[in-house]
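With one protein chain held back, the other chains of the complex are shown just where they sit.
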Amino acid sequence: MAERLKLREPFADPAHQAAADRMGMFVFLGTEVMLFGGILAVALADRIRHPEAMIAASSRLDLWLGGINTAVLLTSSLAMAIAVAAMHQDRPRVALGALSATVALGLAFLGLKALEYGQDYADGLMPALAPPAEPTDPAQALFLNLYLAATALHAVHLTIGIGLVLWLASRIARRPEEQAMTTELTGLYWHFVDIVWVFLYPVLYLVR
Amino acid sequence: MWSALRPLLLTWAGLLALLALTIAVSFAPIGPVKPVANMAIAVVKAGLVLWVFMHLRERGGLLRIFALGAVAWLVILMAMAATDILTR
Partner (left out) sequence: MTDIQAGLPASGIVPETAEERVSYLRAGHSLRSWLLTTDHKRIAILYLIAITAFFFIGGAAAALIRLDLLTPQGDLLSNEGYNRAFTIHGVIMVWFFLIPSIPTTFGNFLIPLMIGARDLAFPRLNLLSWYIYVLGGLVTIYVLVTGGVDTGWTFYTPLSSMFANGHVVAAAAAVFIVGFSSILTGLNFIVTVHTLRAPGMGWGRLPLFVWSHYATSLVLVLATPVLAVTLALMAAERLFGIGIFDPALGGDPLLYQHLFWFYSHPAVYIMILPAMGVVSELVAAAAHKPVFGYWFVAFSSLAIAVIGFLVWGHHMFVAGQSMYASAVFSFLSIAVAVPSAIKVYNWTATLYKGHISLEPPFLFAMSFIGLFVIGGLTGLMLALLAVDVHVHDTTFVIAHFHYIMVGGTVSAFFGALHYWWPKFTGRTYSRIWGRLSAIFIFLGFNLTFFPQFLLGYLGMPRRYHVYDPAFQVLHVLSTAGASLLGVAYVLPFAYLLYSLRHGAPAGPNPWPATGLEWTVPSPPPKHNFDRIPVVTEAPYAYPVERRGDDG
């Protein structure tokens, strides 16, 4: 199970280069943890200060739609992991199939999210964009705005992820050798976006 | 290929099971423990993704330290800010 990788400057040892690539991606993902962490810290602060308002506002979100989306994203992670394993085993066609599934599921997530946003907007659950008809508790509005900011930031990252997977797929289609590491690194990013949602879902939808 | 697939499929099944569990917990009448329980379940799910899908079980200690380190730093931010908010 040898995999080839294209040595680049300044590395002379492929093992060092591979270690560096993985390390670089994990460090980058660490910075993303701190980025989303700021929003989670705000959520925690608001939960402490306005517990009833948070519960009331969270109950107005569609937890089943959110749950389905969570399952969609977890499955897309499975597909991505299969693609990585396939590339490590020199099976680019299996990988391409798995990557297509990843993209499809990612797009499905975004589609469901868009539908959900539309529904939220119509139900007056986006006070930052459209003040609701009757006055609501401002702390509930705060929660809903936080929900919008957090899920929008996640959606941006997911969109970037889909773009990366498409780019990766085109590289594999053209030159399947030497793409195992690129696939693995893309996979790491994708799984991270999944993990973010794994935390956002209970924090935003399951406050009861 | 199957030998590589099996752990992935099992992990996926575990993740979906934990998803069902966390939804169930959110309806359970367990009071203030609920958010703690849901966070714990989320941590286990994240751990599974990191350990299996992100290959941390095959990589050395340094990458595991990096992954844990980011989480630890987030905990610092949240915990110390919370001590202010809780004690005002």
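For reference, chains read A and B in written order, and residue numbers begin at 1 within each chain.
One rule holds in what follows: a contact is a pair of C-beta atoms (placed from the backbone, for glycine too) under 8 Å apart; a residue touches a chain by one contact, two chains touch by 3 or more.
Note that the structure is a prediction, hence the values are computed from the model and not measured.
Listed for chain B, the residues touching the missing chain in the whole complex are 58, 62, 69-70, 73, 76-77, 80-81, 83-88. In the full complex, the hidden chain is touched by chain A at residues 1-20, 23-24, 27-28, 30-39, 41-42, 45-46, 49-50, 53, 88, 128-129, 137-139, 141-142, 145-146, 148-149, 178.
One rule holds in what follows: only the chains that are shown with their structure count from here on.
Chain A and chain B have Cα centroids lying 15 Å from one another. By the touch rule above, chain A contacts chain B in their complex via residues 22-23, 26-27, 29-31, 33-34, 37-38, 40-41, 44-45, 47-49, 63, 67, 70-71, 74-75, 77-78, 80-82, 85-86, 88-89, 91, 94, 184, 187-188, 191-192, 194-195, 198-199, 201-202, 206-208. Contacts from chain B toward chain A in the complex involve residues 1, 4-5, 8-9, 11-12, 15-16, 19, 22-23, 25-27, 34-35, 38-39, 41-42, 45-46, 49-50, 52-55, 59, 62-63, 66-67, 69-71, 73-74, 77-78, 81-82, 85-86.
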